[in-house]
Every structure is written in structure tokens, then in C-alpha cells.
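Please read through the structure below; I'll follow up with questions.
Complex shown without one protein chain; remaining protein chains in place.
And then subunit A:
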């Protein structure tokens, strides 16, 4: 399997993506931002379509649009508009634009499928470079903001900051989410971002009681699903995202039932 260059690339990319998604996912799940993740992934779809239309890397389009939307959602949220409603409006706009960009770019149906369902087996070395760069930025931001982010996600009432600083932190968190959504779309596609960002972190909550433990176990679940998914995809010639989705959902349901037994 590893004699094929594309499989090596896919494994390297998959590993980076799984780690970033699970890391960010721990905070996303703690802050109950699951719905927002989904909306950001729809925005990522529009961004990738924009990339296809204007002829630049879809990943760059994703980063650009998700980050812009994160800023918009953040400022609206800080203006105390009900966040679910804001997110609905922005994601509706994003899907509309995505369809428009695909039509304008006369993009082939295969590129739309690639964006929506992931195309990690087709990842090139230059894509990998961009992915590493983005992953590095996310890790740096999380390292730098770890303490305030932990408070924001796990106990906002305990975050004693002026309203202005809290607002900046919320925007920073949304930007981190935007980047990680764009990153994980590469592997599972924008329709299935849930699979890597929220499910491993949600499963980990059944077993771990510290933030480090939650992050560690979420990364383990995400890596397990990704590696097994890639292997199964190679063996069966079926799409990778199918297997990753099935494995992560199974892990989640298993964790949930074990937690109920306790």
C-alpha cells in the first residue's frame, strides 16, 4: 500500500488532519458549537467552488471564505444577535453562492463531489505543503491561546476579561474553527466535517475528565478512524469518507452506550 506515492501522501495528510480536527473539536464540542461547524463547512464548500471558478487552490478559497464568515459571525455574535439565527442566514447564503460559483466556473460534477465528499487520495505534494502550513498556524494559535480558550469553551462564566477582550477571543476561536474546518474538508469533504471535528471529541467525553485527556483520546479516535478508513478504502476501492464516517459513528455510539451502562 505504501509503495504508491498517493497513498503515502494520503496517510500523511490524514494524520495531520485527524490531529488538528480532534484538537479543535475538543473545544468546539465543549462550547456546543457543533451546528456552527456544520455551517462553516457549507461555507467551505462555497469557498472551494470559488477557487475552482477563479482558478486558484480550492483549499485557499475555503480558508478565505470560512475565515471571512467567522469574522462576520463573530462580530454579529458580539452584537448579541442570536447566534443560531445568524449562522443559519450565513450558511444559506454560502450554499447559494457555492452553487453559483460552480455554475459560473462550469466546474465538472466531479469537482463538486470532491469538495462535498473529500478527495484525499488525490492530494498532491503542494497541497500537502499548504496543509502543513495551515496546521502549523492552528497549533500555534491554540498553544498561545490555550488557557483563555479552555475557559471560553469549558467555563465561560469563569473567564474574567473585559467585554472587548472576550469579543476578540471569540473571534480568534471562530478563526481557529474556520481553519480546521477547511483542513478537515480535505479528508472527509465539507459535508462530513462533523465526522472528524465533533464525533471523536464527543466520544472522548464519555471517558476523560481533564482537558488534556479529552484532547488525547479525541486524537486517538480520529487517527484510528482515519488510518483504518484509508486502509479499507485502498483495499475495497470505495471512498475513504464512507469508512471514516462509519468508524467514527460506531465509536460514538459505542461510547454512548457504555456511558449509559455506567
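Brief remarks follow.
Throughout what follows, contacts are C-beta pairs under 8 Å (C-beta built on N, C-alpha and C of every residue); 3 or more make two chains touch, one makes a residue touch a chain; residues count from 1.
The working rule: contacts and distances are computed from a predicted model.
Of the candidates "ATP-binding cassette domain-containing protein", "ABC transporter permease", "Peptidase M75 family protein" or "Carbamoyl phosphate synthase small chain", the chain left out of this view carries the UniProt protein name "ATP-binding cassette domain-containing protein". Of A:4, A:84 or A:155, it is A:155 that touches the chain left out of the display. Considering A:34, A:111, A:208 or A:231, the position touching the chain not shown turns out to be A:208 (whole complex).
Remark: the residues of subunit A touching the chain excluded from display are 30, 143, 146-148, 150-151, 154-155, 157-165, 205, 208-212, 214.
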